[in-house]
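A protein chain is absent from this complex, but the other protein chains hold their places.
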């Protein structure tokens, strides 16, 4: 019965809960209105799975540049569902696996999810699961085909599944026809301008207000504008590195300026 | 004898019956005259296999865009035959199989069918069975060659077989010379205009007449015309997702408009 | 001694006889003088093997479009030889074989033939034995090399062998240098015009004379001429399918017209 | 001692003698002065191996078009040496071998030859040993590398080895850098004109003088000249095939004319 | 507890200490201010790992031309950290390993590091770990994907890891998207001009002051300028080779001039 089924899958849930929490180590700072929009969209699809018997399978892709916060947002949506089965499917757990083992592991996670009345699977960093490299290009076609089928395969009668995937390589997935396998796609943007950076630093409480104003001013004068286009994860890293220097704000501005320059080149 | 032979294959039939029914979860809504035409053609080829001793093997390909309803139509034709052996051959049952296992599984299904006096096999989603990916391009040549031979291999004397396959990649199959292995091809179109969409929504009883008129009007004004070109499966999905929103018709129009725009880009 | 040797190989003969007969299910209808010419050429090479000790190995390739009747003609020539060892080597018997098994199976058939004083081997559908696909292109080089050597390898002293092969891919075999391995090549044409179609339908006794005239007239008016270029096997199939319709001649004309159009596009 | 060493290798010799004789089934007909020139060159290199202690390894390549008589000439030179170890290394003995087995077999033959004070190895049809096919192109690199090393590897002190190889693909071997591994190269031409054809037919005693003159006249008038360019093996085959026809000279002229036309196209 | 954990990993440390010392056989000569800058940057990132709980994983790439001193500098930074776990991951320890063994070995080193509260891993000569070769190009995608994941995989809660990698192929790593996996990149330059060469020779005490001045003068006159662009490791090698000659300074100038010429061609 339902209660026993829950029991059976609960332990798996517990494990991934910890893993998912590690993905949100620095919390979700609402540096722009996009963040709330993404979380709301995620909520809607989660509700569709919970309530609509006609669509027992819904899949969503979060795509955006490296370090934009995709994994943290996917983990946040997944954990908010409170479904009895919540699982993180990540390349981190498959280090050293060969293609066949990856396929087996991925299939196993989906088979496990089919036993629960309601499940979420976070498929993190799809291009890494696929062993994607632009030289060649090369990738694991057997992992790709497995994902393509699993993204469209209905759970057994009565059970339901939400799949949230993340990627930095939306156009690659399009070339692979993998994009067609997703019901919905949501973009996750970088920190785009000094206003958003200001919001983030405020949320972080990393600098005094004076220092923050000084930093933003310096940055704008060095980069000749307010455009940033750097991922939230990198900014958080720069804050920590700068702390080791004697001139903390100066070092932070230097690192930010380098990253802005890099980004505007690409 | 015949009765025993039937007995032997009956159980296999039962299993696939359930699988095939799952393919028609939302029924067949006759939103355009094409739907009836397709079913009638399917009926004719089924009759050819049932009655003509000179052509014990007939193969038909249903091709069309993603989500157009190909699998549901193939399943409907297959089930209507009431042949003693009816089998769904789908990538869903081969998750995690390597090439050799796929070839063995496919061959086994055909060998099984040869034991029944009259059989239908639905070969669903051929491009996925072939592990097709446009980058490279790559695909399983051993699965392809197996299908090429099985599509032309006569069942043993006295027995007969109808093969109904589906694909979204007609031109790829042509490049592979696989199209030549089919006796007949039938196109399955998307929902092409607001008139057909209206028929579908009426059949679904998802909205009140007022809402439906409102939706179609909104959609035509947003998309600047009556062209739709979206698969029936996606439309059914949008209806369910929109239901989770506070403004159901508004959300449905938004999703449809996005899908129409996407389709006209490609 | 000779009688015992015969005994030893006879059973193999029996098996292939049935298989070869299945290839001529609808007989050989002499819809054009080409048919007799092909059979006579086949007879000459068979006689060369039977009587000339200096050329113990002769190989012939029947090439032509799909469904032209290549296999039926090869089977007819082979069976007419009444050699003690007659064997059909066809992709149908190697479904699910990997490359190594194919090579082993093919070699085995030739080794078996070497034990008989006079043998015929029909190597049917060479491009399928080679797992040929134009995308790539890909094919089994180990099967190709095996055939190249076996097509030129002399049987042991005193024994003789006729090899009759069929293919739809003459130009591919040329690119592979496989054409060079054949001593002789014979073309097998499609049904080329309404006169030949008329001969065929007469031979089939599928329609009354009135219907036949009506059909040919309709067809010429729809296709704007007398050119047909459709394989005999397809025409026989259309006759059977049309029989399931209420308007048999109408349906037959429709199918033929489609096939004529298809052929003139390619 | 020497006598025992001879004993040890003698049996191997016996086996290949029969195989080599089968390569010269129709003898060597001296239809042009080239034939004697080739045999003399072969003799010189054989003498170099027999008498010069400073060059214990000599390798010669016979190259020419298909059916030109390369194998028969190589076999003739090899057998004339009367060395205690004479071996034919031919694709015919490696049907169904995989790459590793081929490499092992080839190496074994060379290792065996190293035990004899004087050896000849005929490496027949190198492109077939290499599994060469122009599509791709593909070939067995491990067989190629093995041959490259063995063609340059000195036999143990005191022992000597002559290697005679044949190929139709001189330019391919050049692209592979395999040509560099041969000390000497000798071309083997086709029958080039009606004069040489006349010499051959005379040698064969296949036609009366009247018939022969008639044939040559007919052929020149059909092909508009005296150019032939057809391999001796094909001509011998045509003679045998023509014999099955009622009009023997007519059929022979027809076949020759086709072959001449084919040759002038390529 | 902490002390035991240390005990457990200490032996591993000891082993690599010796290996790392071998990388700095000729010490670090400060021939230019860059050397100190590089060491200071390395120190900062090491401090970030030691003190910041928010960024438990930091990765740095040292890139520069062959022989520039990358390995020696990476080893110096690593050893200065005095972390309980310090490990050199180098192609030298994986000679003869196949891809799977390399992946297993690399993974093992990282798993071991995760057991220590603070660790440094020097990943030396990444392009060699990847079996990179520009012809093809070819490389081990499984090693690449393993590194990509490990460079981003967080150590378990509470533990921290600094990764210092070296490469001569920065642009190749960029094409592979591997550059994105590094938090920071530091360039390591060649000896760029005669001034820096002079500093190096002084530090080495290899020549008398007179000889040194003479050498630099000669070199400038031969190479028509003060540009050098040769790696420190090569210069040290030339000093040793020149010592075997009778004219030591002359030979050294000759070798340096050749190297300068080579460098200015590339």
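First chain written, first letter: the chains are A, B, C, D and E, and each begins at residue 1.
Here, a contact is a pair of C-beta atoms (placed from the backbone, for glycine too) under 8 Å apart; a residue touches a chain by one contact, two chains touch by 3 or more.
Because the structure is predicted, anything quoted here is derived from the model rather than measured.
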The chain left out of view makes contact with D, E
Candidates D:148, D:204, D:222 or D:257 - the one touching the absent chain: D:148
Residues of chain D in contact with the chain that isn't shown? 44-45, 47-48, 51-52, 54-55, 58, 100, 103-104, 107, 110, 137, 139, 141-142, 144-146, 148-150, 152-154, 157, 175-177, 180, 183-184
Residues of chain E in contact with the chain that isn't shown? 22, 25-26, 66, 91-92, 94-96, 98, 128, 131, 133-136, 138, 234, 236-237, 240-241, 243-245
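The rule is short, and it goes like this: only the chains that are shown with their structure count from here on.
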Minimum number of chain-to-chain touching steps separating chain D from chain E: 4
Co-neighbours of chain A and chain D resolve to none
Using only Cα atoms, superpose chain C on chain E and state the rotation angle in degrees, rounded to the nearest 5. 180
Separation of the C-alpha centres, chain A versus chain C, in whole Å, is 58
Cα-centroid distance, chain C relative to chain D, in whole angstrom: 34
Using the touch rule from the top of the page, what residues of chain E touch 2 or more other chains? none
What pattern do the touching chains form: line, ring, star, complete or other? line
